[in-house]
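Only one protein chain is missing; all other protein chains are in place.
When the chains are written out, they are named A and B in that same order, and each has its own residue count from 1.
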Amino acid sequence: MLQLSPAPHITSPKNIKKIMYGVVGALIPVLMGSIYFFGWRALFLCSLSVLSAIFTEWIFQRVTNRDIRCLDGSAIITGILVAFNIPVNSPWWLPVVGSFFAVFIVKQLFGGLGYNIFNPALAGRAFLVASWPSLMTGNWTPPINGTLSGIPVLDGMTQATPLSLLIMKPNLNVIQSLNSPTMIKTLFIGNTGGCIGETSALLLLIGALFLFIMGYADWRISLSYIGSIFVITGIFYFLGVTPVNPVFHIFSGGVMLGGLFMATDMVTSPVTLKGRWIFGICGGILCVILRLWAGYPEGVSYSILIMNMFVPLLDRLQVRIFGR
Amino acid sequence: MKQTFLDGIIKNNMVLVLAIGLCPALAVTTSAYNGIGMGMAVIFVLVFSNLLISLLRNIIPKNLRIPIFIVIISTFVTIVDYTMQAYVPPLSRQLGVFVPLIVVNCGILGRAEGYSYKHPPHYSVMDGLGIGLGFTIILFLMGTIREILGQGVWLSIPGVFPGFQVFGEAFTNSSVILMILPPGGFLAIALLMGLFNHIRMHK
Partner (left out) sequence: MKNKIREVSVLFIVAIVSAFLLSFVYKNTKPVIEEYASKTLNENLLKAFPDSQVHFETVKNDTLWKVYKGEAIVGIVFRNGRRGYSSLIRPIVGVDSAGRVVKILIPKEGLAETPGLGMKVTEGWFQEQFSGLTLGEIWLRGDNENGKIDGITAATISSRAATAAVREGLEKFKCYLQGGVIEGEWYVDDLIQLSGVEDVEELIEDRLWKAKDRFVYLSYGEGFISQVGVLVSIWKDTVLAIHIQCPEEGMEETPGYGTMVASIEFESRFDNVYIGDIDEVDALSGATMTCEAVKKAIKSGYEELMGGSE
């Protein structure tokens, strides 16, 4: 049980580069969107993050006498995703440190690309949230042409993103606004407060569609992850456990970013189809539980990180069934 | 005898090689001072229990040796506990329940059973000193890593000395809090173990 069977090792460097730069390309529209919503600082933080990721990888490979592969694209993706996971108001060193942790501790120390157990960018985010919680969870800025909560009426009342409004036990008035079609539209376009790259469901979907068509990511994981969140929060909505509708749940916070770009990471998701369905569904269940009952407003990052741990087991489970 | 002492520090290092006594190592090393304090308490208990067990090794009946070991060890642990509560109360509060828990530190019972029950007193004392010192050094290193990164200061002593500012005040105000949380303990121990094994392999 303790033996880890690492995820697929893509051996041909040419292939890796193609896929990795494909993913980078898919992230470009989201990046452009975030510049539109939050200003040039979003690009600035993103560049710092990418540079830090590449530099860390280069130093590590240099010192340990390995092949220098810091430009194969994977470090760039990690850098972009770390920056996507922090608020735009963060100090410059936050993405730098986050990317350093993601690449050095989570990726290279475990053996480099293909051997890491956890998604580096998400682990980097978890590290940042635990280390600088006030910068990561209490430091929101409204988008340039919008409001923090996405609902103009409420903005004078409270300084909160849509999701943190939800955890404050809002009154009926607020809940009604959260459930309104205007709110859903704002969330879909992404004109609300949040981390740099998580707000626009539309742009994330466009990027992900490209990945699915090219076969660089598996739609099954995204569908089962986001779908199970939708179904469970839907049931909870009708049971009265959560006051807001399931559409709000899947468009708010990091569900789209996590479900489309992080859960689908080839290295840290299961190899087999069945494993991928289980991975996505369990991740979705965990995410809802964390979101509704844990201390932080959001649960996406931890749900995927926890499921990352089960990937070797899910792979083994599958192999054993086939072996019989 | 010198070899026994050195073996205790490096070849049989309690944390890095034998991987025992990890619980206090992870729990109390939020600062270098705590690490030293815990290490000192363990050295005291280890040296005296080793000495006493070694002296009595011909009298202690084989069937009843474990209860006798435990009584001897817990006596010294309780002495340490009361003494710390009386004379270094801030440290005693910081270490909390982990001082009484030295009783069940498998390192100490392990040395009693594995070493001092079979060896003469002067060797046993040397072994206790070596093992204890090895433990203390690692706790001190872990405490140093975690305190410097997690609080931005080094060697702070509560109520006495605020500690050296290592990277300046700006860093102290936004230090890596994760390092003084439980995950920081696991990270520090993993990095130290990795480094230690790397050095041993390439020696």
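To be clear about the criterion, a contact is a pair of C-beta atoms (placed from the backbone, for glycine too) under 8 Å apart; a residue touches a chain by one contact, two chains touch by 3 or more.
Treat the numbers as computed from the prediction; the structure is a model and nothing was measured.
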| Hidden-chain contact residue, picked from the options B:82, B:164 or B:186 | B:82
| Of the residues listed, A:114, A:133 or A:227, which one is in contact with the missing chain? | A:133
| said: List every residue of chain B that touches the chain not included in the displayed model. | reply: 56, 59-61, 63-64, 67-68, 71-72, 74-75, 78-79, 82-83, 85-87, 89, 93, 177, 180-181
| said: Under the stated touch rule, tell me which residues of chain A contact the chain that is not displayed. | reply: 131-134, 137-139, 158, 168, 295
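Note that only the chains that are shown with their structure count from here on.
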| field | List of chain B residues in touch with chain A within their complex | value | 174, 176-179, 181, 183, 187, 194
| field | Interfacial residue positions of chain A with respect to chain B in the complex | value | 91, 97, 105, 109, 127, 130-133, 135
